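Before I ask anything, let me first share the structure, which is written out below as structure tokens.
Below is a slice of the complex: some chains, not all, each in place.
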């Protein structure tokens, strides 16, 4: 069960409105790597976690924090939209800066939300449940969490340069810091899984003996004349400590032709017409006689 | 530019049809972590790569391989569907095993594709471009690639136990191996980035000095009474070697209340009706007189 | 900011697993009117609320409760999936009841989530942000909230008869009660808005004097010979107390033809080819001579 405190986790006060930036911030709310994603990803991972104790509790700690991040960003957006142009184009367009705003602002923040945030990204694409992963396997999911925090921090860093507003920048500096903590945290949790004997390097740490070992170390060189064969990845043991990567230059296919068997005739593959007699089936004139008109 | 060889990268021949498994395999074709995802993710990363040479070439090598994996799986699905029930339920249902198939098969593989694969997952949800990430930052993207290969291998491992067919299992053993190679490869590429001085541990490796350092090491304990404070993650330096994680038990919010300013009156926030005179605006009877009927 | 308590708001313990019902419960998690919808709808409404005090606080109270409902349902799903068939069809299908389960279960709960809930509905369609509304106008949004709770309670009532499990039914009885409370609550809040002079009956309570009053009371009878003219809605004042509905039988259109002007020629409407000279533009043979082969 959850409880709510009316105060924000961290302050979210812009010095002045900026409707164009309000649109860009939507990426951090409802984008594929926005705060709605990490909120839902960690909540579902926590609920789906089968290891009671420190791992599950850690996931729920961070998940609960992330709901508050959506709150901070939604509040920031509403404040950035204060006094945003809601009138006719002709009146609003006084100078190029206003023109840029009128052209570039998120019109749904006005028409649909009345000056508030939407659960969508900076192009207006709605957030959806496929953005998250909660597989029930902690190693696989912690890799995904590192990746999500990395993309989130990258987008925040880009947005950091798209504003001069001291209040906005202060909030973004907090967000950057949290993304740093969380990247460190999920990387540390991966180490912990290994120390606890719950995981190796490859996720899942299973079926390594059953997989086709002829093909578990080769880099297939399918992009002609590439420099991939010069990477250090071929000179050291693989990260899992159990393999050594090798480069196969211009390899040949190992399978037969990619043919497909004939389907059930009632599914009407291409040959469906072949069963008909060749001549004209019937006379249009004949049938025209019996039509209802 | 690309070229195609008619032969499959690896054989994809089932011993006998299995329409129910053909549906499940759709997850590996058009699911969020299926082969269409890694194909498109690596292609767009390669095209978006700003570091010419070994990194870009490696990405294009693997991307090109993955197109061939979609091909293998699509071929396998068509073969698993050979002779699948395409008739009436009454005829088809002879015993419980057939009933399970009739109930559980992907009806769009029959109605829409005529016995072939669809660009969708095992629930029929179409693949979409939001499944991929190509940020232009190699560290952030390599983390995402590890995560994608991990989920892909996990799903393959689960599917491996849902079939007894030797031909299907042989292909899946190949797929498992490739997922192992690719996980090792992207992890190795992350190490290489660090050695080449192109990245640190945190993505992006920038703005660490500008972010709010008061908040770059704390785990906020927001899930009451949790065991997260007992994790080894608090006892060792953080993975980036520059921070040390600390646990804040039951922390207080640092911001003010999450209030939102009044919007432009023309956006009709709640107070829109307050401007009207209290009495009945007009008499329905009055207007009824002038209606067109 | 939010805090989490490890205990569920209400117990969610099935007596025994039921994978088929676990799929159906997904509708209440990630369906258009499931708990993710009301969670996000109320959160965004609360953050977008411009009337500080009782209204905003009420919305946040209910929003916070709803996150806990998603938690209850996700926990229930994981428990209903305990021991669900994860093997081959042939082994699993022992009798018709198992066949129904094998055919009807949500395969992504196994392949993707490893035996847990997904942020999707009972057909596997992912939840998305367009399911919610947070317009910034409380009257309009409270109408939407009543509607959401009504659909939610209706679906819960239907699901209530699709299980015999005492533990599941106990949880659903709790859910039904909460849906009743919330319907009453939003209906009461609408009354409160009226009493506080913040809204009328029509949302938004504005522009009533500017709208085209010739057309603000007529029911257009466009479905021939219908009985709609016999409804009591024509015999009493309209619910807003300011209009009286009237029936227009077989009305005529008031506008002109639905024509569209010619677009810019560079957009290539249909006439694009008319500008070309009539004769054969060039000889294929001529050009064949200069081709690179």
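Letters A, B and C mark the chains as written, and numbering starts fresh at 1 in each.
Here, a residue touches a chain if its C-beta (ideal position, glycine included) is under 8 Å from a C-beta of that chain, and two chains touch if they have at least 3 such contacts.
Just so it is clear, the model here is predicted, and its values are computed rather than measured.
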If 3 of the identical protein chains are displayed, how many copies are present in the complete complex?
6
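Please note the rule applied: only the chains that are shown with their structure count from here on.
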State which chains count as neighbours of chain B and simultaneously of chain C.
A
Which rotation angle, from 0 to 180°, best lines up the CA atoms of chain A with chain C, given as a multiple of 5?
180
Measure off the straight-line distance from the CA centroid of chain A to the CA centroid of chain B, and report it in whole Å.
7
Among the residues of chain B, which are close enough to touch at least two other chains?
32, 125, 154, 222-223, 226, 253, 255, 258-263, 267-269
In the complex, chain B touches chain C at residues 18, 20-21, 23-24, 27, 31-32, 96-97, 99-104, 121-125, 154-155, 158-159, 161-164, 222-226, 250, 253, 255, 258-263, 267-276, 278, 280-282, 284-285, 287-288, 290-293
Would you mind writing out the residues of chain A in touch with chain C in their complex?
1-9, 30, 36, 40, 43-44, 47-48, 57, 60-61, 63-64, 67-68, 70-71, 74-75, 78, 112-120, 126-130, 132, 134-137
Spell out the residues on chain B that touch chain A in their complex, using ranges where they run on.
5-13, 32-33, 53-55, 57-58, 60-65, 68, 71-72, 75, 78-79, 81-84, 86-87, 110, 114-116, 125, 128, 130-131, 133, 135, 137, 139-140, 143-144, 146-147, 150-151, 153-154, 157, 160, 170, 173-174, 176-178, 180-181, 183-185, 187-189, 191-192, 195, 201-204, 206-208, 210-223, 226-228, 230-233, 236, 238-240, 243, 245, 252-264, 266-269
